[in-house]
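Have a look at the structure below before the remarks.
Every protein chain but one is kept in place in this view of the complex.
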Amino acid sequence: MSTITKSAPIPPSRQREKPGQQLKWIGKNIKRVEDPRLLTGQGRYIDDIDLPNMLHAAVLRSTRAHARIKSIDVTAAAALPGVVKVLTGADIARTTGPLPCFSNPPVEQRCVAVGRVRHVGEAVAVVVAESRYIAEDALDLIAVEYEDLPVMVDPEEAVKATGDGVLHPERGPTNIAIQRRFTFGPVDADFAAAARIVRRKLRWPRSGAQPLETVGAVAEYESGAGKFTIHMNSSMYNYVGWTMALSLGVPAHKINLVPVIAGGSFGSKLFTHKVCVLAASLARICGRPVKYIEDRIDNLTACDNHGSDRIYDAELALDADNRMIGLRCKVLDDYGAYFQYGVGHHGNALSQIVGPYRIRSVDLQVTAVLTNKCQQGAYRGFGSEVANFVIERMVDAAVDELGLDSVEFRRMNFIRREDFPYKIPTGNLYDSGNYAAVLDEALRLLDYEGWRKKQAEYRKQGRYIGIGIATCQERSVFSATEFWMLNEKAGFALTSSPEGVSIKIDPLGKIVVSLNAPFWGNSPETMATMILAEQLKVDPADISVAYSDTDHGLAGTGPGGSRYTVMVAGALVGAAGIIREKLFRVAGHMLEASPGDLELRDGKVGVKGAPGLEKTIAEIAMHAHFFRLSMPDDPTLTSGMDAAYTYDHPLTTLPSDDRSDLGIFYPIMGHMCHMPVVEVDVGTGQVSFLDYVAVHDCGTLVNPMTLAGHVRGGTAQGIGTALYEQYYYDADGQLLTANYADYLMPTLHELPENVRVGHVETPSPYTEYGIKGGGEGGRMGAPPAICSAIEDALRPLGVKVDALPITPRRLRTLIREAQAAVA
Amino acid sequence: MKPARFEYERATDLASALAVLARYGREAKVLAGGQSLIPLLNLRLASAERLIDIGRLDELRYIRLDGNELRIGALTTHNAVLRSTEVAEHCPIMVEAYRLVSHHSVRNRGTIGGNLCHNDPASEMPLVVNLLGATLIARSASGERAISGETFFKGDFETALEPSELLVEIRIPIPVKGHGWSFQEVSQRKGDFALVAAGAMLAIDGGVCRDVRLGFRNVGETIFRLPAVEARLEGQAPSAAVFSAAATAAMNAVAPPSDLHADEAYRRDLVKVLAERVLAAAAARAHH
Partner (left out) sequence: MTTQTIAVTVNGVRYERSVEPRLLLSDFLRHELSLTGTHVGCEHGICGACTVLLDGLATRSCLCLAMQADGASVETVESLGRVDALHPMQQAFWEKHGLQCGFCTPGMLMCAVELLRANPNPDRDAIVEAIGGNLCRCTGYQNIIAAVERAAELQRTVSEAA
């Protein structure tokens, strides 16, 4: 049991479908429902949408990192044939207010800058024209005069800036957006009594999701009704999209948001507020539909989703028995020029900041600083992948300093199977886990002992091979409290993160499920089909899936924080329950049986124990749709066969007022063990993979094949983060990695030939079927695992890796320095 | 990112292409495979008032053996050179280098001539051409001239071609039979431009190195081969120690640039380690 006792009791489980059942569909590797249309080029992405009379927008972007806008001359641009409008930020601000911001107090942001630009790439003017080609020609004709201001690029300098070096003087005299300390458990006492304190400075610079498709929107404004329709490839259009109505100055029922499939997101399309508010504003101003699609430069320089950009000073306290007891972190996070989500990324990290270990006290000092860079947003992990990096690097540091075994040290410090549900010092709950089983499976799959033997032989040949290990948490299903609980004043203290689903059975017995969240490369249609087929005992081929716009749909939060499968499962179990009840009522009348004697079997409803006494769902549905008078008069029995259900978070509690207990806010806790085997070419600093094992425990798996896809895809992104990717800004705030020739993502040549995926299933006691989220996958564990492998490979030289990405240049520099020290 | 406007003409034969170039000179840019030019046009980093599309001049696509020379037409695509049995037999270093050039679909369209004329400082073929001691044939409406590999490449993205000239052929003297070769590079990802590339060719005659060629790419403007280092190796018996000394000399002979992905110190390290590796590999391949 954990040592935290003074928090509120754990709410009881509302799980309806228990894990461990004999299931027909759940757990199978069925081919994805989404694929046929995607494979044949019939997927309709945002740039595939063309509306009659539609115009195209292009954005002029600031070449300065920090400057006052002195003047903008649009005369020549506006005169170009084919140009309909050229607008500055001031023009747009006449009808459109600031963008939605989820920090409190907010940091004001506009879809096109007004008066001041705060990062290279920030929008300065917009052209709307008959084609994107002409719009870009017009951009070249706009003349902007800037008055430079001091450029803040180094976060350690930016915290000290005053005067003109402050990006948002209306908010306060410094660039510090939030500075706060959170203490959980007896930290000072634990550190005072520690037998050993291990200290590291760690650097995790910003990288980004880089989905192959950028953000875009197609907006129309119907002036008669005063209503906007916005087609958007956003993930949370349904949860937060309505806030755009505030920016557009209309009531929320005057915007209808239409989800469009997205070509990748990984968190980066969480909101897409800049693009959507801009397109909508332009549609209203021009009186015609407007399409605005970011090109790749737009996206790299001015998206709403650069990743975490942090400097950590970390300390780990251990007792005399080599048990980790306390963790202290001071973190400086460079948020760029705007503060969309506040420090939600750090709240997120607090859900699993102690990793899978029985550390009993935590001290976190967070400083969020604003600089002249693109804003941060969401990227696969939302900040907790960085916390994983930190704790695993500290574990490796302790192992190194104490001369211990990296596997056994972890095993000894794990939370044990019998400890669950386990409260960590911050107040979050880990619902279930079996970390020793995951570790053992990874060791077995890798043939760890075999690789250690090979390593010894390779060392004799002068080759540098290393085996890495990381044992990391993957929290899933966030609670809305994480968005505000770290603010000094809560602001909008929302507590709902629901997911709605509706089901219709048509008169011929076929089923349409309407989702209230979009597709971005996850598999919502496949998940919904499999779970509903299981619930109603029908053939998946009889189910089709649709996506509701906000006018017609239910509440829904959308994909994020690995929540969607768990939440849609809850919603489907609820909706299926309602429909099952109605099917039984109608069938009961048709079969002259009591509903309590009926069961679903193989597309039919029949009397239990009487194989011939049954009706097909088609027969029942036809009856329900069109034959009301054939059934007894009863105001509670209505024609039709449909159900709607909204599922709320299965397990969450409020934080305490003083925030010494953050409540249960991210309890469905998955776990992974990554073990890469790498070879380092010490002459060039290049790293290659000889093997890679990733064992994941996401509870009950709905479709092991799609989960493995997230593990491998996430691992590839984690390898990118570890070895290749960074948004580099120079001292003048110029983004040096503003195209794909300079921002380097791994191709298949750079990745392990075979990421061998293992599964362990420790079900959740709180979710339907015991499913846990797994979509963030490998990115949560790969970066520290690779650092660990590189250090293991270079152990003879004593090279330590404390900063990412470990590019060949950086690694060769560390090796050169180590070789010089030895010589 | 859409290109700005330009006039466009497609040449139907070499003579008319040269006539157009004679008329428009610097106003015109030549479009061959487009794999280097079009990205620059899309990004609006380059512009052209007029594009002359020479992509249909099949008369410039060939690979022929002519006595002691291998002649490659300038519009031969990268993949055609990579797959050529003549090139594999007579200039294997070119095939080895081509495996490091970009990616398959880019090599389907990109041409060897286009690549050489673009002269990106990190591209591989200019170095290969210099290691092979090739001559580049340029033609204009007023005639033809042969330009040595050393003088053809003047600086980053700059060649000795006049605006009215087209590169039409690469002439390679076939290296002596039994020579050894190696081309290696360090890039962050396979297919990227080289942080540093290195190539070596040598023969081993009577137990010593002869006709040594050693060169690098992306180690400073206009540097390809290092004649002083080559001269040191001439007549020496191949050994790890000898190659190591030569590699150190090479490392000290260059003043490489620093950029986002590699600083000067790292490039020097790469010169040293690649020099050792290409010399050792070339020696291993050479017939003694």
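Just so it is clear, A and B label the chains in written order, and each chain counts residues from 1 on its own.
Methods note: a contact is a pair of C-beta atoms (placed from the backbone, for glycine too) under 8 Å apart; a residue touches a chain by one contact, two chains touch by 3 or more.
Treat the numbers as computed from the prediction; the structure is a model and nothing was measured.
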Candidates A:Lys18, A:Arg37 or A:Arg199 - the one touching the absent chain: A:Arg37
Identified contact with the non-displayed chain, of A:Arg296, A:Arg323 or A:Arg795: A:Arg296
Touching residue (missing chain; options A:Leu23, A:Ala437 or A:Met705): A:Met705
Among A:Tyr221, A:Tyr237 or A:Phe266, the residue in touch with the chain that has been omitted: A:Phe266
Contacts of chain A with the absent chain, listed as residue ranges: 31-32, 34-45, 47-48, 50, 133, 209-213, 261-266, 295-296, 520-523, 705-706, 708-709, 712-717, 739-741, 745, 747-749, 751, 753-755, 778
Chain B, residues in touch with the chain not shown (by the definition above): 1-8, 10, 31, 34-35, 38-39, 41-43, 51, 53, 55, 102-106, 108-109, 190-191
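Everything below uses one rule, namely that only the chains that are shown with their structure count from here on.
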CA centroid of chain A to CA centroid of chain B, Å: 45
Chain B contact footprint on chain A (complex, rising order): 132-133, 136-137, 140, 295-297, 683-686, 724, 728, 736-737, 739, 742, 744, 746-747, 749-750, 807-809, 812-813, 816
Residues on chain B engaged by chain A in the complex (per definition of touch): 1-2, 4-5, 43-44, 186, 188-192, 195, 260-263, 265-266, 269-270, 273, 277
